[in-house]
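Written out below as structure tokens is the structure these notes cover.
Here the complex is missing one protein chain, while the rest keep their positions.
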Amino acid sequence: MNNNQKETKTNPKKGKILPAEKGIREEVLNIFKKALADNIFDALLIPAKVPNTDAYSWILLQDESLFDIADPLPPVMTVQGGRALSSFSKNGELDLKIAALMKPCEIRAAVELFKLHQIDLNLVTLISIDCPGAMPLTDYMNDPKKIGESFKKISEKWEISESLRPACQNCHRFSLMDGTASDLHIGLVGENNKVTLIPNSSIGNDLLEKLGFEPNDSLKEWESKKEKLVKEKTKKRDAFLKEWQEKTKKTDGFFNELNKCINCHNCMNACPICYCQQCYFDSQTINFKPETYIQKTKEKGALRFPLNTMLFHIGRMSHMVLSCVSCGACEDACPVSIPVGRLFSMVGDQTQKEFNYVPGLNREDPLPLQDFKEDEFCEVETPNECEEKVTEEAK
Amino acid sequence: MNNKQIPNIIGFLCNWCSYTGADLAGTSRMKIPPSLKTIRVMCSGRIDPLFVLKSFLKGADGVMMMGCHPGDCHYQKGNYNARRRYVMLNDIFKTLGLEEKRIGLWWVSASEASRFAKVTNEYNEEVKKLGTNPAKEEIFL
Amino acid sequence: MNKNIGVYVCECGPNIPERIDIDKVVKELSSLNEVKTVKKHSLLCSNDGKKFLKEEIEKEELSHVVVAACSPKDHENTFMKVCEEAGMNPYLFQLVNIREQCAWMIPDKEEATSKALKYIKAGIHRVMYHDPLEKKELEIKVDVLVIGGGISGIEASLSLAGPNRKVHLVEKTDSLGGMAGKLSQILPHQGSKIKLVKEKIEQAKNNENINIYTSSEVKEVRGFLGNFEAVIQSNQENEEGKVEEIKAGAVVVATGFDLYDLKENPAYGYGENENIVSALEFEDMINSEKIELKNGKKPKSVALVHCAGRKEKGYCSKVCCLYNLKFAHYLKDNLPDVEVKELYMDLCLPHKQDQSYFDQAKEKGVEFIRMDEIVKTKKSGDKIEVEYKNNDKTDKLSVDMVVIAPAMIPSKDTSELAELMNLPLDKSGFFKELHEMLDPVATPMEGVYITGCALGPRNIPESMTQSHATSGKILSSLIPGRKVKPEVKVSEIKEDLCTGCQTCLSVCFYGAISYDPFKGVSVVNEAICRGCGSCVGSCPSGAIRSKHFTYYQLYQEVMEALR
Partner (left out) sequence: MAKAVKIKKNVEEGLFDFLKSLLETEKIKGVFTLKKMDDNGAVSYSLITSPDEFKKAVPLYPFMPVNAGKALSSFTLLGKTEEPIAAVLRPCELRAFVELIKRAQGDVENILIISLSCGGVLSLNLMGDKDQESTVSKYWESVKKAEISPDTRETCQFCENFLPINADITVAAVGNKDLDKEFTLFFNTPKGEEFSKEASGSSVSEEIETKEINDFKKKREELKEKFFKETQSEDTGLKSLVNIFAPCLGCHGCSHVCPICYCTLCEFDSKTHNYPTSSLGSDLMVKGGLKVPSGNLLFHLGRMTHMAVSCVSCGMCSDVCPVNIPVATIFSKVGSSLQKEFDYFPGKDIEEPAPQGTYKEDEFTKIGEQ
């Protein structure tokens, strides 16, 4: 694993600012064109528009001609990047150098999957990019042209528009964070028509060097603009969290949101963190005889089908919510428009704070449930003992 | 490695009839197209339609399924299952406008070396006419 | 596991180098990371070659071996044995066919070489996914299951049972003897009543090596020569539904025949007049020595109708002519004044004694009348009028009594049993032998034999001969102490992936898969599975794996071929 965390933390960060006369997209692609041509990478994982369709998809790009369809900032998130990356990078050795250009939430997912041994990050250079958000998938599929156009406008202005995906509207982690997630970050929020390259690891540094860029430019302007946007979005996020915490305070509140659920498990299949080959809630472990179901029905008067819908959501939550990166892929994939992304993000926010854990921030942070401290959460034991313990330790 | 080798044909041969027939064709020094790569399975019933699909989607220009003639299956009836599976694949290909000729089924017995030579050569020519399988270079599969 | 793969390319004398550039092959393979060593040899299947291979495996500490040589049909076993002798699991070996399906098929040396390389690379990648399989040996079971307690089944049982061999004889009805047991005399020229069948039944009952199950049915049979499992269900009153599982090394099917239902064709008038009787009913009359009409009088004239059902069924039942002659003799001998008329389509008298028996009947005054078919049989006063057609001419005769000889048809449960045991039937619905002339008692199921009228109409001597033939086949193959090696490359089902839809059960021709209702999954009986893999291709969940032909192993071959 690469790591020169200290170095990047102690030195004030510097980067390389490139002019983007032909537009940001073009310039970003140019950097990768060069990297491929110079054999710095053998292939690049990047979103692309499928020719003759309105659909977007990830491609592993090697042939230069494919840059024509590549798009670093597509209007929709199709497959979550972390999921895409894991689909080919966990089943064996690889003698190719691969770079992946992904949104920060996708990078975070990739880091979580790395911790779960579903992605081999030794094989891949992670490159993150400032993300203006994306449009809801269904909206886009219903009217690709219109939604595509409006996305263009929104993304140029870094507007927190109501027509963005809810997850994106409430996202305060859309840019580089102070951690060891990506190797290189591409800053876009800074000066107009400029692309800022920020190395975030020794690999990132090497990369810039190989590209012939010296990271001497000050990042001040990018940082200040980023901070401003982060603040704005954090405010929006806090409001969202408050609203939804209110909404779900009543016991039924949470479940009522899930009334429409049809058990398709699309949320789980779109979720990058749900990496299981077979979901526990799809397995035969939870089948019972008809009498058991009738007994249950008699107790409550009625039994909802498909069975175990609530068990599925709560259970899935217990499995993955500590690693939830709030990417909203689940909500995008839901055919009955349940705000499942918002629900999970809200619960995730609370539980992650409990463990002081930010999923995907650092590659080194252990997963909360794979780790423990002996002296934490003593309040869940008998409160008296807890107090004693605390006073003892104080001595 | 020669990627441009055209055509590239995969043959799934049942152990008892077709593979033996192919051996006999070799022993009799019959000329068989080098494009054909044979894969031995115990029975044509073992040929999972997914193998055929996967071969096609991975770029095989042609896929040959071969087994014993009906009634002669070493395992009694395996080839009847194979036949149904082929009919199904063929129908799916036709309905979706895929080139159904890229897959085929032939019965070749252990003694029919000349039939083996005939059908493989004929199929080779047919696949040549079809040209390269578009799946070979299709990125978005 | 660290894989030490050795690749050995055999030249097969001049056979392979003629068309394949072996040195090029060896050179290119040597550059592969996966391979520990690559060598060539002039003739690996020779004693010298085998010694070389064994020493190599030991010296290089190989875990996997690929030999590129001839067809696996030729020397797969040879080399697997060498691997075993060298301490390797023989299934971590792959024989790549670069002779028959490469060198000998492709005249162009460059093309042949390139294809050989692909085949060998596929072999290398395949062998990496091989599992070390365990060979098993089962002691052969020498006992025999005989289905059907008629004369054929009894005879087969008697000749098979012995101190070392039990016979399980299963009879559907409550008594042994079958159709032959109902006859008054066995062979017409033996003149007097003899007790042959009864004696045979007694012998069988007294034989301590024959377990007789009457009022019982075989509900399940699975397995192969030397290794059958069967379920016998009792229908006896006090133990109805009781099942017993038995094991056997071979199965004899001797389910006999039934008789054509004369009511199917109203022309015979059967059932409409009490003095129109079937041959079997007439046998009863003979048995009770009471040949009389319903009104208690002796018949003055009797018509014996042959060939009932022949046209309808499309075959000759072979035995009716003789027993009709037997009836004629009996009538003439016991009722001296009786008028006997035999109506026949064709006479079938194939045996050496038959002709004189026929001549004697004629001498006694029996009248033989040729006909094409019976048109009508009806009551006319006290008499019965039989109307028949001969050469487009219709004729009539008038008699007191009509005896009709119905055709032999497959016994009632034949098709059910055929399905149960996966045995083929012929057009008429009788069991079908492997080959009518060359292998007349064997079936496509190794270890299952058929004898007697289950195969079609035949007379008692023929049935006896077949029963003896069946016994001979079984005695020569089921020798006590012999071992069978069940197939190693069988299917297995991963329980947690199986959904229990039982599609695999319906495509398995050996009954090797059963359903475990408690676990809700299908289970393979490895002793019975033959390893064809049909079930694998049928499983939508991908829960079935055929050992040594797994998805991953075959996929390597596909990928290499397409590279």
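Each chain gets a letter, A, B and C, in the order it is written, and its residues are counted from 1.
The criterion applied here is as follows: a contact is a pair of C-beta atoms (placed from the backbone, for glycine too) under 8 Å apart; a residue touches a chain by one contact, two chains touch by 3 or more.
As the structure is a computational prediction, the values presented were derived from the model and not from experiment.
Participant: If you put the missing chain back into the full complex, which of the shown chains would it touch?
Facilitator: It touches the following shown chains in the full complex: A, B, C.
Participant: So which of A:25, A:210 or A:265 would be touching the chain we can't see?
Facilitator: Of the listed residues, the one touching the omitted chain is A:265.
Participant: Using the touch definition from the top, which of A:57, A:161 or A:193 touches the missing chain?
Facilitator: Residue touching the chain left out of view: A:57.
Participant: When the complex is taken as a whole, what residues of subunit A touch the one chain not shown?
Facilitator: Looking at subunit A, the ones touching the missing chain are residues 42-43, 45, 50, 52-63, 65-66, 78-79, 83-85, 87-96, 123, 137-138, 141-142, 256, 259-260, 262-266, 269-270, 277-278, 282-284, 287-291, 293-294, 297-298, 300-307, 332-337.
Participant: Since one chain isn't shown, list which residues of subunit B touch it in the complete complex.
Facilitator: Missing-chain contacts on subunit B: residues 1, 3, 49-50, 53-54, 57, 59, 67, 69-71, 77, 80-81, 83-89, 91-92, 94-99, 105-107, 119, 134-141.
Participant: For subunit C, which residues lie in contact with the unshown chain of the complex?
Facilitator: 496-503, 506-507, 515, 520, 538, 540-542, 551, 559, 563
By our rule, only the chains that are shown with their structure count from here on.
Participant: On a C-alpha centroid basis, what's the spacing between subunit B and subunit C, in Å?
Facilitator: 32
Participant: Just curious, how far off is subunit C from subunit A if you go by their C-alpha centres, in Å?
Facilitator: Roughly 64 Å, centre to centre.
Participant: Would you pick out the residues of subunit A that each touch at least 2 other chains?
Facilitator: Not one residue in subunit A touches at least two other chains.
Participant: Where in subunit B do residues touch two or more of the other chains?
Facilitator: There are none in subunit B.
Participant: Under the stated contact criterion, what part of subunit B meets subunit C in this complex?
Facilitator: Residues 1-3, 8, 10, 19-20, 22-27, 29-32, 34, 37-43, 45-49, 51, 54-55, 58-60, 74-78, 81-82, 85 of subunit B touch subunit C in their complex.
Participant: How about subunit B: which of its residues touch subunit A in the complex?
Facilitator: 139-140
Participant: Spell out the residues on subunit A that touch subunit B in their complex, using ranges where they run on.
Facilitator: That would be residues 50, 57, 59, 66 of subunit A.
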